[in-house]
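Only one protein chain is missing; all other protein chains are in place.
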Amino acid sequence: MTYNKTFICITTCLLIFLCGTYAFSQEPTFSTPTNVTAKDTPNDDGSSITVTWDAVPEDSGITGYKILRNTDSGEFEEIGKQLKPTATQYKDSEIEKGKTHAYFVQAITDSEALVNSQQTEGVIATGQWFHTGKTSLFIAMIILCAAILVSIYLCRNNQDVFVRRIPGLEAVDEAIGRATEMGRSILYVLGLGGVENVATIASMTILGQVARRTADYETPLRVPCNDPIVLNVVREMVKTSYLDEGRPDAYQEENIFYLTGDQFAYAAGVDGMMIREKPAAVFLQGTFYAESLLMAETGNSIGAIQIAGTDSEHQLPFFIAACDYTLIGEELYAASAYLSKEPMLLGSLRGQDWGKIVIFVTIILGVTLELFGINWITTLLQSVR
Amino acid sequence: MLEKIMNMDRRVIFILVALVVIFPTLVPVRMPITVSEPTRNLYDFIETLPSGSTIMIAFDYGPSSLAEPEPMAKAVMQHCFSKGIKIIGMTLLPNTPTLAHKLMRKIAAENNAVYGEDYVFLGYRPGTLQVILGMGTDISSVFETDYENKTVDEIPMMENITNYDQIDLLLDLASGSTTEAWIIYANTRYGVKIAAGVTAVIIAQMYPYLQTGQLIGLMPGYLGAAEYEKLLNAPGDGTIGLNTATYAHLLIIGLVILGNIAFFIQRRREG
Partner (left out) sequence: MKRQIPLAFCFLFGIAMIFTQFSPHSYSQAVYKEVINWGLIISPFAMVLAVVTLIQTHVTRINLRTEHWQYSLIVFVGMIVMVLIGVPFGPQNSIVEWLYNNVQVPMDATMFSLLAFFIASAAFRAFRARSFEAFLLLATAMIVMIGNVPVGDLVWNKVMSWMPWTDGASWLRQWILDVLNNAARRGIILGVSLGVISQSIRIILGIERSYLGGGD
C-alpha cells in the first residue's frame, strides 16, 4: 500500500515535472523566411541588388523584417530600415560595384525574437546596356521613325505633296498685313514652355516666318519672353531673319525682352501691353496653362486679330472661344512645313499620317482581340516601363 | 434691343459675375451634395488605412490657385489626423513652402497633432524629376533637412521611412501638370499609389489616369473639396466655395440661354 502510494506520488511528480518542462520549453515557433534569393536588379546601372522572399500569412506573428548584408570581414551587418511584415522584397542600392554581396533576411516576431533565413548566394551587380522593359517602346519608336524617314526620303524631290488647308496658318499673312495697314505693332507670345519644349521650338519656326515678313513691311514686332534661354535664342533667330531679308537696320533688340518667369505676373504683363499698345495682331503660339484665356480674352477685347496654337489640349477650348484662328495640337508642328512648302518637311507630315495608320490598326486589332479574350497586345503595351 | 443683348458689354457680364460671387458669400445657402465616385474612392482608401500609416501630400499649387486645393488639403489632413495617419508634406514648386507650412501647422494645431511625430513638412527642392525619382531611393538623400532645418533622419516619425515603400498613398494637390510627373515616375517606376486633387480648370486632364487606375482617387476643384467635407460631415471652405461656384455656373447658363434666344429671334426676323 505504502509502496503504491509512494509509486503514485513519484509518478505524479514526474509527470508534473515532465509536463512543466515540456510546457516551458515550447516557445512559439516561427518559420524562417523562405525562398530568399538575391539577384542583380534587372535594367539598372549595376548599382543595386534585389533580395526577394516568400510572403507570409497575416496571422504568422511576424511584425517586420530586417535585411543583413555581408561585410569585408565576412560578418553580416544590418542595412536599411525595418521593413513591414507585408514586404517581400528589398532593393539594396548602397552596394559596392564589382563586389560580391550575400544576404539573409531576419524576421522579427511579435515577441521581439529574430528568425534568420538561409544565406543567399553571392551576387555581383552589373549594369545593362539595354532596358528590356522598353523593348515594345523601342519597336514602336523604330516603326514610327521609319515611317517618317521613308516619307521624307520619298518626297525629297516631290513638289506636289498634298497638305490640307490650315486656316490658322493661311491667316498669318493677313494678320501681318492688317497690322502694317493700321500702323500698329504685332505681339508674339511664345507661351510658358522652355527651350527644351518641342512646342516652343515649333512656335519659334512660326516666329521666324513672321519676322521675315515684318522685316519686309517694317512692322514693329514685340516679343515678351518668359524664359531667359528662350529670350536669347529668339533674339538671335529674329536678328538672323532680319539679316536674311536684308533689313538689319529694322531689327530692334529692345522689342524682344524678358518680362518675368512667374506665370500670372507674365499674363498680367502681356495683358498690360495689349491694353496700352493695342497691337493689331496677336500670336499666341506654344505651351500654355491657365493664363491662356486671360491673354486671349484681353486680346479679343482690344479687337486684335488673334492666331493661337498650342499642344496643351486642355487650353484649346479657351483659344477656340476667344481667338480668330486656332492651330490644334499637331497643326502647330506642321507650321514650318506648311509655310515653307519645303518637300522634305512636307514628307515628314506624310510620315506622320503613316504613323497614325499604324496606331489606328493597332487600336482596332487590340480591341478586336480583347473582345475574343486574347490580350497579348494589351499586355505588351502595359509592360512598357 | 436684341443686338444689345447679343453684343452685351463684357463689363456688364463682369459686374454680374462679381454680384453672384459676393452674394452667396454673404448669405450662405446649403445645397445637397452628391459625392462622386473618384472622391469617395479616395476617402474610402484613407478610411481603411490602419492607424500609424503614412501618406505624403505634395502641395503643388501656387498662391494664385490656392482657393481650390487648400480646402481639399484641410479636409484630407483633418481626416488623417483623426485616424492617426501620419502626414509627410512637400512641394515641387518654389513659391509654395510658406503657404503649405502655414497650412499644415494650422490644421495640426486644430487636431492636436505634434510636429515630427504626426506630421512633417519637408519643403521644396529644385528639379521636379530629380526630386520624384530621388525619393524613390531615399527620401533623406533629397531632403537632408526638413523645412524647419531639422535633420530628416533624426525626426521621430521618419525613423522607419526610407522611400516610397513605406508611403501608403501620395496625394498630389495640384494646379498644373505635376500630377502627370508623379504618375509617370513615382507610380510607374516605384508603384506608389497616387491620388490627386486638382483645380477645376485642369480636371479634364486627369480622367484618363483615373480610367487606367493610375489614380486611385480624384477630387475635382471646389466640388471635390465639398464632397470630401460631406463625407467627413464637416462643411468648410469647400462647401462655401461650391455654393459660390453654383451661382456663377447658373449665371453663365442663364447668359448663354439669353444670348441664344436673342440670336434665334434675330435670325427669324432676318428670315
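The first chain written gets the first letter, and so on, giving A and B; residue counts start at 1 in each chain.
Rule of thumb we're sticking to: contacts are C-beta pairs under 8 Å (C-beta built on N, C-alpha and C of every residue); 3 or more make two chains touch, one makes a residue touch a chain.
Values in this document were obtained by computation on a predicted structure and should not be read as measured data.
Taking the complete complex into account, B:A248 is the one of B:L2, B:L232 or B:A248 that touches the chain left out. Looking at A:A175, A:M204 or A:A280, the residue that reaches the missing chain in the full complex is A:M204.
One of B:P32, B:P50, B:G213 or B:G271 touches the chain omitted from the figure, and that residue is B:P32. Only one of A:K84, A:K99 or A:H131 touches the absent chain when the whole complex is considered: A:H131. Against the chain not displayed here, chain A makes contact via residues 43-47, 127-131, 134, 137-138, 141, 144-145, 148-149, 152, 196, 198, 201-202, 204-205, 208-209, 212, 225, 227-229, 231-233, 236-241, 243-244, 254, 257-259, 261-262, 264-265, 267-268, 272, 276, 290-291, 293-294, 296-297, 300, 311, 313-314, 316, 318, 320-322, 328-330, 332-334, 336, 340, 342, 344-345, 348-349, 351-352, 355-356, 359.
Listed by residue number, the positions of chain B touching the unshown chain are 8, 10, 13-14, 16-18, 21, 31-34, 36-37, 62-67, 95, 97-99, 127, 200-201, 203-205, 207-208, 210-211, 223, 226, 242, 245-246, 248-253, 255-256, 259-260, 263-264.
The rule is simple: only the chains that are shown with their structure count from here on.
Listed in rising order, the residues of chain B touching chain A in the complex are 10, 62, 64-65, 95, 137-138, 159-162, 165-166, 175-177, 188-189, 199, 201-202, 204-205. Interface residues of chain A, counted against chain B in their complex, comprise 80-84, 87, 93, 262-264, 289-290, 301, 314, 385.
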